[in-house]
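I have a structure here, written as structure tokens, and I will follow up with some questions on it.
Every protein chain but one is kept in place in this view of the complex.
By letter and in written order, the chains are A, B, C and D; residue numbering begins at 1 in each of them.
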Amino acid sequence: MAQLLQHLINGIAAGTIYALVALGYTMVYGVLKLINFAHGDVMMVGVYMGYSTAFLLGRQAQSTPWGVLVIFLVAMGGCALMGFLIERFAYRPLRDKPRLTALITAIGISFALSYGFQLDIGFLPGSAPRAFPQIIKPAQWFTVGDPEFPDVVLWNWQVISLMLAVGLMVGLQYLVYRTRFGRAMRAVSFDHRVAALMGIPTDRVISLTFMIGSALAAGAGLLYAIKDTSVSPLMGLYVGLKAFVAAVIGGIGNVPGAMVGGLLLGLVEEFVVGYAASTWRDAVAFGFLILVLLVRPGGLFGRVAAEKV
Amino acid sequence: MSEAQVKLLGERREFPSLLAVDGVKVSYGAIQALKGVTLKVGKGEVVALIGANGAGKTSTLRAVSGMLKPVGGRITFGGEDTTGAKAHTLVPRGMAHAPEGRGIFPNLTVLENLELGAYLRNDAEGIAADMEKSYTLFPRLKDRRKQLAGTLSGGEQQMLAIARALLSRPKLLLLDEPSLGLAPQVTETIFRNLKDVNASGVSILLVEQNAHLALNFAHYGYVLETGEVVMAGPGKALLDSPEIRKAYLGE
Amino acid sequence: MSGPLLEAVGVSIQFGGLKALSDFNLAIHKGDLQGLIGPNGAGKTTAFNVLTGVYRPTQGEVRVAGQRVNGWLPHQINHLGLARTFQNIRLFRALTALDNVKVACRAQGSLNPEGVGLGVKFRGALSNYRDWWRALMLTPGFQAEERDLTEQAERLLEVMGLSHRRNEEARNLPYGEQRRLEIARALGTRPKVLLLDEPAAGMNTREKADLMVLIRKLRDDFNLGILVIEHDMKLVMGICEKITVLDHGETIARGAPAEVRNDRKVIEAYLGDSYLESQGGAA
Amino acid sequence: AGCEKKSQPTPSGEGAQGGQAAQPATTGGAPADSNTILLGEVGSLTGAQATFGVSTRNGIDLAIKEANAAGGVKGKKIAVRVYDNQSKPEEAAQATTRLITQDKVVLILGEVASSNSLAMAEKAQSAGVPMITPSSTNPSVTEKGDYIFRVCFIDPFQGFVMAKFARENLKAEQVAILQDNKSAYSIGLTDVFQRKFTEMGGKITTLESYSQGDTDFRAQLTAIKKTKPQAIYVPGYYNDVGIIARQARELGLTVPLMGGDGWDSEKLFELAGNALDGSYFSNHYSPENPEPRVQKFIADYKAAYGSVPDAMAALGYDAAKVAIAALEKAKDLSGPAIRDAIGQTKDFPGVAGTITLDKNRNAVKSAAILKIGDGKTQFVTTINP
Partner (left out) sequence: MDTAAAVSSKPGNPSSMVPASLRGILPVLVALPVLLLVEWLLSDSPFAVYLLSIMGVNVILAVSLNIVNGMTGQFSIGHAGFMAVGAYLSGVTSLALKDVAISFLPVAVSDQVFLLAALLVGGIAAAIAGFLVGLPSLRLRGDYLAIVTLGFGEIIRVAVTNTEAFGRALGLSGIPQTSSVAMVGFWVFMVVLVARRIAGSSHGRSLWAIREDEVAAEAMGVNTTGYKVRAFVISSFFAGVAGALFAHFVPIINPGSFTFVKSMEVVVMVVLGGLGSTTGAIVAAVFLTLLPEGLRSAFAAFGSGGSLAQQVDQIRMPVYGLLLVVLMLSRPQGLFGTRELWEVIPRWIPRRRKGM
């Protein structure tokens, strides 16, 4: 029983991260219909930015509320800028070209970032993982059994991450469906040329969406690094992939879908490892994805676009 | 191509100038779609653009509304040079374009489509009033307010496109084949409504296959052939011209 | 067999709460030239979609060549002899005009046995793979077949007056020619019944006149049954022998052009009063 | 086993056909001038195992520099051409082939990961170029043929060492295992540990797996915790182990962890914080070893690369040293001569232990058991083969 509870906590905590990364994926996909394969790597870069900031702040300052805020702001701002640049120079020129071409530039950027950060030249960190500082002092918020050697633990950052994720999801959902900017985003996503005829500054909308998506990636990445206490150049690769899977499970382009998809994926993986064979985790995760898609071809929350003949 | 080769029929009524297209050239890669089109639309004027398939009517509208960047020539709108300006910068200056193929947003509801038409406006009341007005123009849209625009019938989509264009309160309305796929009654209604719209001071540049309808409606008309204006004149004068009757009216 | 080639019996379809078509009946025989009209959103295109298998009817029955085809896939229905064009042109845009038609020709050429049951399916699959094999090995029979196809397709282009465009990509054709290419392509499947969805849309008056002649000619030369959706009354009234009028998914009138034209309900729902006036004036 | 039967005839067959195709036939690249001896190295400089590749490279680099400073070999300077294999076997095979045929190296220094070394060994063996792998511990690597050597012990030994230590020194009865399913090394150690530990009367409570590069191990650890083990054997690489340790403590799992040489890195302590205090791992060497050559190596390495050398660096250094010694000793620079010279390596004083190559071309060495405490390792004991 205690174990079940612990698995539940772990699964939700892992799923939260998938969900957070998936939110950014989904945002970008939502407007550009582009699987932004570099998303995970942008996240990785964001974490390194946060890492350096924490390092510069020093041990004392980094774990004060202000320090944490600064770390998050620097990472998110830096990534927003990077997202802007990537969109501006690698995706925008290809906007009216076949969709796959932008996918290739995304892959190129992903390679450049993930391999580039393995170099040991200049400011680049080299391939070894680094321990990410505990900027949020871990505290047990709930335990079952002996508090020294608890059977079940719930940590403060687990709750904080989840609340942040839910908050972000609600905020994004509001942004997309209730604001003018959101309406513009959705218009741009269907046809940016016609959207421009409505007076929507499409370039700006797309840039902004990218910046939001990248900032989200950085934020998610920091929470991820706090949770798993390390940062490495390859961290973006698999989290990126899993987050993409989560987004698809939920219905890509759909904000609550990303959230639910992420949590489900986290839980499925947790329970496969906990109660079945841990070696089959990835296979089960993808099997779950395929199953969901076969039953609902547009993902859980997605709608297959009604195409009228 | 110089003006000299354009066959002019009749006298043009004077309108204060609003849009002037001067020798505009457009190409799609190797294909040159417009070889130098010159035309004018005055304030409050309705101008029709007719021509065979592929003559370049749509391309002209696209160049005017900023969807395409001309490779040559000049476009002035409301006294400003807008050659090559981005589409979204023209909307606040009073340009609205209901494009060919309608360009509705299929996964948004009818209502959201209409709201996007008023994207740059901030007067909630004005918008609400105009919204009501479009519902009286096209009652069908009111019934289908909540439906996804992509599942509307062809004609309904056309209505939506026009209504949406009007919601930005334009000075100049560019319409690309508004009667395409519409029931005769609806076509008639739309043109009647367009008359009212025009009467309220909106200029219209209209592209239409139905030359009869268009020239009857327009103050002035231009005939486009393979990317060039070959003939121009007041609507009625064009309608009476034997060449037009033969080429476009099948007589 | 003199039964109808295409028959709809009490067909209805519903999208969510919207009944797009209700109790729709229709019979097309060899040599028929019928019209289907109605206001925008009446359900005309939906009717085409149900007949051709794009949508599955919620009620009623569709029969093609005497076969009940509810739930069949569009290509299977097509193989029974039903072909169509689309309201929004759907050509294979990057293919040449000739290839557009050849795609359709081929599909008919290598017809597989239709039907259910494992045996049939298996034989179908086998013959499919044999077919591929022949293509890979360039067997003489296959080469002859390809030549045949090209000839067929070229004949069709000629009939539709598109021979001069044979090697141009479909997307580069002017609108009117695209419409005609769609018809040529549909004919490539060697249909018994042809459904045309607003074939004259986007054409000018003169082109429409040409199209009228063409449609009649197709019916005669190919011995087809034809059903046309069109908003141009001159065209519909000019060529159709029988017209069905839909409104809100319901059939509100049916009969010869003269009857329909004077039907009060049709005038109210669709034609409008001014139509009568203009008819008085022009015709 | 007897799998050399078929791979043997290939090179000799070709040799027969082309006569002496070896030296003058091809031109390829700018051959090293006659004053240098060119060695080749293939390493994972990018990809999942990059950190080991980099350590190894540094170790080799240091050894070469020392040798050159001391006058080189046979009066010639030594140079190394290093290629990256992105931690992929096909890239390793390609790079090896390139080293052999384009760069014409006389000897190849191999990889950390056994699967990559295996790919290299196939190529080196069939070309008749000797190869020394510093730290691939999978037994199958040197089974590829008589040109393939290694300067480290092999998985079965290391697995056995830890099983023995757990059973005899720690007196553990119940041990859980958490293995890296993506790494042959980890699976190899696991298999041996599991067998030996059970033979010695212990019990494996559960066997859980993760994949290299994972960062969340809570699911496995929660499952392990339920089985109440007295220790957990985690034969993985340090970059994962550091995180595993933290998460284990976080979940209230306080028993010691045990591991192998993959743990050895200064970075381990940074990653794990003090979560590994009281844990043990087996290693090729201990930096605490007071022997002057070891301390000198550590000092030089620190001076050159700014960190304490880990086992991979030490083994890279040793491999290069063994290679250099063999080159010196070999009667000429032909493959067979160098091969024979390497094969005769006996009681060679490496920084990671004294190296004697057995008839299977594996180093017979003792293993050190190190204990972690306060962000440092302490030498506990040596276990001999």
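Operating definition for what follows: a residue touches a chain if its C-beta (ideal position, glycine included) is under 8 Å from a C-beta of that chain, and two chains touch if they have at least 3 such contacts.
Quantities reported herein were computed from a predicted structural model and do not represent experimental measurements.
All shown chains touched by the missing chain in the whole complex, by label: A, C, D.
The chain not shown here is touched by just one of D:84, D:216 or D:264, and that residue is D:84. Across C:22, C:52 or C:178, the residue that sits in touch with the chain not pictured is C:52.
Looking at C:27, C:65 or C:95, the residue that reaches the missing chain in the full complex is C:95. Only one residue in the set C:104, C:156, C:215 or C:245 touches the chain that does not appear here, and it is C:104. Remark: the residues of chain A touching the chain excluded from display are 33, 35, 37, 90, 93-94, 97-98, 100-101, 103-105, 107-113, 115-116, 118-121, 237, 241, 244-245, 248, 252, 277, 279-280, 282-283, 286-287, 289-290, 293-294, 297-299, 304, 307, 309. Of the residues in chain C, those that touch the hidden partner chain are 52, 54, 73-75, 78-79, 83-84, 86, 90-95, 99, 102-110, 112, 128-129, 131-132, 135-140, 142-143, 145-147, 149-151, 154, 185-186, 188-189. Touching the omitted chain from chain D are residues 3, 5-7, 9-10, 14, 17-18, 21, 25-26, 28-29, 38, 45-46, 48, 57, 61, 79-84, 86-90, 93-94, 97-98, 100-102, 114-115, 118-119, 122-123, 126-127, 138, 140, 144, 180-184, 186-188.
Note that in this section only the chains that are shown with their structure count from here on.
Listed by label, the chains touching chain B and chain D alike are A. Distance from each chain's C-alpha mean to the overall C-alpha mean is smallest for A. Centroid to centroid, with C-alpha atoms defining each point, chain A and chain C lie 48 Å apart. Per-chain CA centroids place chain B at a distance of 32 Å from chain C. Distance between chain C and chain D, defined via averaged C-alpha coordinates, is recorded as 72 Å. For chain D, residues touching at least two other chains: there are none. Among the residues of chain C, those touching two or more other chains are numbered 45.
The touching residues of chain D, counted against chain A in their complex, run 45-48, 50-51, 54, 181, 208-211, 213-216, 218-220, 222-223, 225-226, 239, 242-243, 246-247, 250-252, 254, 265, 267, 270-273. Against chain B, the residues of chain A that register as touching in their complex are 180, 183-184, 186-187, 190-191, 193-202, 303, 305-308. Chain A makes touch with chain D in their complex at residues 3, 6-7, 10-11, 13-14, 115, 118, 120, 126-131, 138, 149-151, 153, 155, 224, 227-230, 232, 234-235, 237-238, 269-271, 273-275, 277-279, 281-282.
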